[in-house]
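All protein chains but one are shown at their positions in the complex.
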Amino acid sequence: MQRAQTRTTVVWLVLLVATAISFFTSHDHNIAADFAYVSICTLSYLKCRLVIMEFMEVRHTPIAYRVFFEIWMLAVIGEIIFFRFVTL
Amino acid sequence: MSESSSDTLGAPSRAKGFLPGDDGLWFFICAEITLFGLLFGAFLSARAEAPDVFRGAQSLMVPLFAFLNTTYLLTSSWLVALSVQIAREGRLPAARRCIDWARVLGLLFVATKAFEYWHEIDLGANPGTNPFFMFYFVTTGIHLGHVIGGLGLLTFVKTRLKDGIEQKDRLMWVESGATFWHMVDLLWLIILALFYLLP
Partner (left out) sequence: MTKKQLFWIRAFLLSFYPYSLIAGFFWGFLAHNIPPFPASMPAEELAQYFRDNAFRMRLGYGVSLPFWSMLMVWAVGAFCVMRRVEKGDSPWSFIQLMGGSFNTVVMSVAAGFWVTAAMRPETDPKIIQMLYDVGWLEGDLFNGVAMLQNLSLFMVFYRDDRPVRLVPKWALWFGVFLSLSYSLEMLLPFFRSGPFGWGGLINYGVGFCTPFVWMIIMTFYLQKAAVTLYNESQAEAAQAARG
């Protein structure tokens, strides 16, 4: 069980670092807006996936729940990218 | 859905598919995040129609508040996840301490959010100012409601983490409370991206 707690702590640290990188990317005006947008989307996707799979333990749940959460994540990130790069 | 939440000590049973906490609560969680997904879509659609209005409004947001709030929620999620693992080992005082600190961070989130709202209203922003602030106040307001509800749930969970209550029931409560709290954290990560980070 100690290993589980270590793993959880590592996940938390990765989340904090990813958050810091996201903020840096968002507010650094030297980075092109499109690149920053995709980077933040990617980091958000990875962070959400860590929370879902590790904290919520969805990686252990029945397959139907994994599929639902994977689809939800892709749908949310997908719509974020869609509305930016596809002209309405 | 799995029939038992865990083995005798509480380690997840990987063979059958393990659903932490109350299995019906997961339907609620899925429904809630679907609702928020629709809300996010409505926001993005409105943003695509008036990008300048949204960009201008977003420039008034203060990144520091968002950074602090994200740190509070991620750390409290970490503590709640630890409390579940520790409770599975039967170490109840340590599990309760984790819940306590998670609640403190949750309260800090509420206080920071309230201060942020006050700052924005002071600048002249309100839900009627423009579509960005309409979505911002409503979405973060609903999320804040979930944070407050989650704090209440964690408070109740703590009362279940004591001797005299069956381990099966203790785990059901702490796992359910944790699942709800992680959902709150998950939704915040998207809110963070939409309202604060995305250029």
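Labels for the chains are A and B, by order of writing; each one numbers its residues from 1.
Keep this in mind: a contact is a pair of C-beta atoms (placed from the backbone, for glycine too) under 8 Å apart; a residue touches a chain by one contact, two chains touch by 3 or more.
Keep in mind that this is a model prediction, so the values were computed, not measured.
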{"item": "Visible chains that the absent chain touches, using the contact criterion stated earlier", "value": "B"}
{"item": "Sole contact to the chain not displayed, among B:Leu35, B:Leu64 or B:Ile165", "value": "B:Leu35"}
{"item": "Hidden-chain contact residue, picked from the options B:Leu60, B:Ala94, B:Leu108 or B:Ile142", "value": "B:Ile142"}
{"item": "Footprint left on chain B by the chain that the document does not show", "value": "22-28, 31-32, 35, 38-39, 42, 46, 127-128, 131, 134, 138, 142"}
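Convention: only the chains that are shown with their structure count from here on.
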{"item": "Separation of mean Cα positions, chain B and chain A [Å, integer]", "value": "15"}
{"item": "Chain B - residues contacting chain A, complex", "value": "1-2, 9, 11-12, 14, 17-20, 26, 30, 33-34, 37, 40-41, 44-45, 47-49, 63, 66-67, 70-71, 74-75, 77-78, 80-82, 85-86, 88-89, 178-179, 182-183, 185-186, 189-190, 192-194, 196-199"}
{"item": "Chain B-facing residues of chain A, complex", "value": "1, 4-5, 8-9, 11-12, 15-16, 19, 22-23, 25-27, 33, 36-37, 40-41, 44, 47-48, 51-52, 54-57, 60-63, 65, 68, 72, 75-76, 79-80, 82-84, 88"}
